[in-house]
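Only one protein chain is missing; all other protein chains are in place.
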């Protein structure tokens, strides 16, 4: 079973040379820490920076330089700042190659819910609806089950949707899963996790074909 | 009767304090020379400058600094450069207060034609269609008749239109005319020109109410 | 040069009345028009509709207006981290319309640029698209979203001049440029009002034509919401 850093580490392997990547809040933010040093990648944050660097050293933080999670950040050489309309031109125009975001629920058909629990919690969608409606390559990073032990990989989402038919891949603490027209296809198991455990934690149709390898990190 | 500079001089009186003005090619360009010095006005050129100044001195011309007529220009203090999309945001968004442009024909209902003579001349509309479709305040600067002596103020335009129901005022070598729902309303006569001469040169309905003053320049 | 400079925030906000719709720049607390917000609190106008990406925090930004119940409706993309906001929303005191962030930006830009509406893929198939026109182009579905109509736009820039030209700094740029010229009157406050002619015309982010009033802001707090640091090596 993976912890949050483990999930981020596994997702980092999906980041290819030359990719522009948008990282959501939470586990996705951790992915930046694990990307291979020998490939060229740039991180975009939808509040208006391309070429985002690590958090600043103490005393070097700048109130005018934050990411979409409102965290203080730095800018790398080659970075640029821009307004919100241009930022979403990058996203909507499919210039961003990979979007990694968290979710409350994902359905077999690629639907995703991550912005609202009616009557209980309404933080808003931020840029998530634009990202999932536009990106060709969306990876969801999340725990396989919620705090009450219920599966987050469902036949149909129960919460209000963020986007439809959009998620391509899911990396959880238990598994790597591809969203196919037939349903959730199990690609890899987390270290020490059995196919049976994954199936038990997955409400949606889980497709298991052949021998499922344990993931390497 | 006015010459081209006279037309420009008369139109300059329509330019009010605080106006952003877009000047078309030809007579309109001359208007800038006659605007009162004691009012604040800025000229926009749709190729991407606000705060356009006079032509440069010899040796100071810059290939990267032209107006929409492709003439070398200068930039005044407070000027800015921008891309074509932003330039037309200013125009379409009605941030430009006054548009002055030439015409081949204007009709009683405010239609204008100035971009094409089928089979003979097709230079294109440039920014004119955006300007006339967007501006609230459009003044046409032109000669009252064409080179063959035919009226350019018509009941209906014969040439392909640039825009519909958009012209508010016309200043010619003979007269100042307002475009009203009832037709061309004569406001002023050029020095030494009679109402009869203007009526004879106007094909469209000319409304003459009361005494028509001679214009002051 | 057309002079847009006004002496102080009071002059800049003249004409703001209860019941109006306001656009306010900023992302979180980054790049918010602090002076204009403080003056809105002082003016005690209410029943406001505020369009802003976020709603501030409990004791800063638009949170200050929420505390005094001056806001009737918020149109935002993200409203977390604000307990008073959540309380007013869940109790029904506050009307809230949540819209995708890119849609928010582009509805501002549409108003600025004279477009009546835009087709965006964001929100298709979700409750955001409910009751809205949808349409297919090239096999993909889009939602028709309309330009905002607002009375005042309040933006904050880094540098500006009396002609209304603006330059923003870092990620404090965000929605501010898109809101310029998107309301009947745009008011810009700047950290540094510089002499006309001292800004490079090539580096101006927003030309003065989009701005009706500009003033030198004061006492910027520029609060940081999430001070995240890398340990020194």
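All chains are identified by letter, namely A, B and C, in their written order; residue positions are counted from 1 within each chain.
Here, contacts are C-beta pairs under 8 Å (C-beta built on N, C-alpha and C of every residue); 3 or more make two chains touch, one makes a residue touch a chain.
Keep in mind it's a predicted model, so treat the numbers as computed, not measured.
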List the neighbours, among the chains on screen, of the chain that has been left out.
A, B, C
Write down which of A:11, A:75 or A:112 is the residue touching the left-out chain.
A:75
Option from B:65, B:98 or B:139 whose C-beta touches the chain left out
B:65
Sort through B:1, B:164, B:187 or B:207 and give me the one touching the missing partner chain.
B:164
Residues on subunit A facing the left-out chain by the touch rule are 18-20, 40-42, 44, 49-51, 75-82, 85-86, 88-96, 134
Taking the full complex into account, what residues of subunit B touch the chain not shown?
45-49, 54-58, 61-73, 75, 81-85, 87-88, 91-92, 111, 115-116, 119, 122-130, 133-134, 160-165
What is the set of subunit C residues that contact the non-displayed chain in the whole complex?
114-121, 137-138, 140, 142, 146, 167-170, 201-203
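By our rule, only the chains that are shown with their structure count from here on.
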Co-neighbours of subunit C and subunit B - touch as defined:
none
Compute per-chain Cα centres, compare each with the mean of all protein Cα atoms, and return the closest chain.
C
Per the C-alpha centroid definition, the whole-Å distance linking subunit A and subunit B comes out as 55
How many Å are there between the centre of subunit A and the centre of subunit C, using C-alpha atoms for each centre?
28
Find every residue in subunit A that makes contact with two or more other chains and list them.
none
Listing for subunit C: what residues touch at least two other chains?
109
